[in-house]
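Below is one structure. I have some questions about it.
Every protein chain except one is present and positioned as in the full complex.
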Amino acid sequence: MSSEAKPKKRFHIKTTLILGLFALGIYAAFIGPSILKPISPVVVLPPEETGLTIAGFPITNTIAATLLADLVLIILAISAYRFYRKNDGAPKGLLNAFEAIVEFLWNTVEGSAGKWAKRIMPVVATIFLLIFTANMIKMVPGFESIGRLKQVHEGTGYAPVALLHIGDFTLWTIDKGQPVEAEAHTEEAAAATEEHAAAPADEHAAEGAPCTACEVVPFLRGTATDINFPFALAVITVLLTQVYGVWAQGPKYFEKFFQVKQLISGGPFGAINFGVGLLEIILEFAKILSFGFRLFGNIFAGALLLSIIGALTAVAVPAGLYLFEVFFGIIQAYVFFLLATIFLSGATVAHGHEEHH
Amino acid sequence: MEFNQFFVDGLKLLGAGIAMLGAIGAGAGVGIAASGGVQAMGRNPDAAPIIQTNMILGMAFAEAVAIYALAVALIIIFVG
Partner (left out) sequence: MDKLGLNLGFFLFQVFNFTVMVILLYAWAYKPIVRSLENRRQKIAQSQEDARIAAEARANAEKEAAKIIAEAQAKAGQIVREATERAEQAAKDVRAAAEAEIAKARESALAEAEGERNRMLGDLRGQVAALAIAAAQKLVGEALDEKRQHALLNEFFSGVKSGKVVILEGAEIAGASAEVTSALPLTAEEQEAVKKDVLAKMGKQATVTFRVDPSILGGLIIKVGDKVLDGSVAAQLEGLRQSLK
């Protein structure tokens, strides 16, 4: 009896916790003060600048998230390096999970690329790990919600409210209960206030606000919601496909695109085949487009869905959607990885067009 | 002038929505690919890895159509 009672008790604790969180969500969304109310997100496609710069290069919020994902991966890689330099067995904990992922990738690459696996592996595995880590790190609370206040130039912003004073630093939030219409003629003032937006340090809270009609520009935003990231990966993949093709087959690789032999000896069908070969060039560009937009579309739509549903139903439903997002983050990383593997390993073996006829 | 601008904006959004109709076919295609793949894997579990790879490849090509639709919609909204 006692052995049965124990898990039951734990279950009760979990139930209480979950119900408490639900109650908190309901309070925040419907009962509590208006600063806790969820708002509809501002749909912004381009990455936003966080105000930080490195050597004159502006750091956008997606670049910051990319660097964070890099950091996680580098820490894992260094600990893996230190581990494997000393011993040969399987590591424990997080490193074991890392090793399991790498092993899975290696098995997939080896199965499809054969003896070229060792050369293809770094590229495709990095694609997977980077997308995977970026997609997972995006789920951490604070992403897309903590940022600096920015003056809205058109549409509706919200009034700023001082939340905390720590020395000279003031933590602001926006009051969803006080929508403020942006005024077209405040642009100059907004430009002036934006300069010290990151750390507003004025004495008077209400007057020291960086803006009058504000929106939050997050410091961190999901990497894949920045169209540059998937397109960079897509362009690299397609370019490397050509590079690996030439590396493996030499100039013969380009016969896939320019089927001169077919044109000369193939008769009327040869001419058609030559045209098909030319179409393959367009297909390569289409690959870039589909690669890039697939990842971008999935992740961006996921993020959008999350914030819109979060604003509509604040309680319980977003939790399920978060689970869905985790799943989609993994699937998209895997699909990108698998397609890159297939294209790269396909480029290393001779195209079989001549044998078909 | 003002009214025309609103009208054009509205039509843009409508056009983007219509462009996304292309996702219907892609959705059906992905579903068919998954169905065929799962059936094949059920009949021949030994060949599951090869079937899975090809299934995902086919799904990716089917999905590409939806992605083009999405690209068109995005371009209509944000660029055009």
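Every chain is named by a letter (A and B) in the order it is written, and numbering of its residues begins at 1.
The rule we apply is simple: a contact is a pair of C-beta atoms (placed from the backbone, for glycine too) under 8 Å apart; a residue touches a chain by one contact, two chains touch by 3 or more.
The structure displayed is predicted, hence computed values, not measured ones.
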From A:L52, A:V102 or A:V326, residue that would touch the chain that is not displayed: A:V102
Residue in contact with the excluded chain [from A:A80, A:V276 or A:A350]: A:A80
Residue among A:L36, A:A113 or A:L130 touching the omitted chain: A:L130
Contact set of chain A toward the excluded chain (per top definition): 45-47, 57, 60, 62-63, 66-67, 70, 73-74, 76-78, 80-81, 84-85, 88-90, 98-99, 102-103, 106, 118, 121-123, 125-127, 129-130, 226-229, 231-233, 235-236
Absent-chain interface as seen on chain B, which is shown: 74-75, 78-79
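The definition used in the following text is that only the chains that are shown with their structure count from here on.
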Centroid distance [mean C-alpha coordinates] between chain B and chain A, Å: 20
Chain A to chain B touching residues, read off their complex: 45, 111-112, 286, 289-290, 293-294, 297, 335, 338-339, 342
Chain B - residues contacting chain A, complex: 49, 53, 56-57, 60, 63-64, 66-68, 70-71, 74, 78
